[in-house]
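This structure is in structure tokens; I'll ask about it shortly.
Of the protein chains in this complex, one is absent; all others appear in place.
The block that comes next holds chain A.
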Amino acid sequence: MCAWDSVCKSVRYKCCKVRRGLPGRGGMEEGEPPSLLWGLDPIFSAYARLYVKDILQIKESCQVPGIYFYKLHPIFKVDVLGTVVYKREREDFFCYGVDDSTGVINCLCWKDEQWKDHSEPVNGSKALVTNHGGFNPAEQLKKLLQAQHSSSHVEIGDTLRVRGPVKTSRGQREIMASKYYKVTDSVLAVQISWMLEVPQLYCRFYDKPFPLTNSVHGSTVTDADGASAHTSLLGRASCLLKDFLREKAIERFRPYDLREQLVPLVSCLSQKSSTQQEPAESQSSLKQLHNLFCETLQLLQDEGLVFRKVISPDQVYQVTENDKQLHRVTKDVIREDSKREKYAEKGCHVLHILSCVRQRYSPNVSKTVMEVVLKSLECNSDIISITDSHFTVL
């Protein structure tokens, strides 16, 4: 029983540990970008040429262990060039301390299995083929392997280039070399160009925040997508209604006359209109259609494209562009008042026209509706504008 208890405890403990390591919202509080966006940062998939000093200091992600952050850039693998100042051999790998003059880091370099396996057969075949002369593939292979061996055989003082993921083991940062080789750098040319290049990389890329990460930071992706999808649906709906009203030259309408126009936008209704629907589903789709129509109508009203002449239980909307009576009244107001001495020189102000129109035609005409009417009259050369807000007739 006791043993079983301890097993349970250890399993529970492991589960806790795993949960803590899972991607989640925890990291957001620390200023880490969400793991979903990491792949968008090109530095994440590149071998970052960070200074060893920075590799030793960068913070490990709390969302995914093995990922590190340099100034909000997710870092997975690095590229390092430096002098070997420490060497220890293990059965399967070498451990090299690489010094790039800013820090020293341990690099785990696996021994080359290929070299061990192939060294003997090559030696054995040598005796058989040397007599032929000319091009000797086995000899060339041996030379190639020797070159490979010598470039992976590193001593203290040699220059080594290491690429691979960063790992933290027993509290110590190290690089698990996926590729490593000795750099023949007898006149320091490689090191000098590296030293000149790295500060440039820092200034141009590593030290600059990744713009996308910042803009999306703080809002979840699904929310942003949902909002934009809704906005575009509303935009499409209002375009559809505007086109319909213009094409048919409709002067006034009741809402239920026009609602059908939006049916194609509500996907459920359009797909299943011919087939039998579940009552509940059709209910919700109708509600969706109704909401969309109300919002679109409000949008058109805000833009001054439609308005209600009389507020009554029977909802009748006037279409500003096609309301001939409104146009005539407005034109009359301007023509008559432009003759008055007060307006003769400067023309009639838009607010003056508005108040006259409200008295003569309908008190529900808004300023935006008035502006739409004036713009349309001006386009037809019925009136001319003297300033932004003053109009007259010729």
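Definition applied: a residue touches a chain if its C-beta (ideal position, glycine included) is under 8 Å from a C-beta of that chain, and two chains touch if they have at least 3 such contacts; residues count from 1.
Note that in this section contacts and distances are computed from a predicted model.
Comparing "RING-CH-type domain-containing protein", "CST complex subunit TEN1", "Actin-related protein 10" or "Elongin-C" against the UniProt entry of the hidden chain yields the protein name "CST complex subunit TEN1". Screening A:V104, A:L265, A:L297 or A:V357 for touch with the missing chain picks out A:V104. Where chain A meets the chain that is not shown, the touching residues are 31, 52-53, 71-72, 83, 85-86, 97, 99-106, 156-157, 186-189, 191-193, 195-196, 198-199, 202-203, 207, 209, 214.
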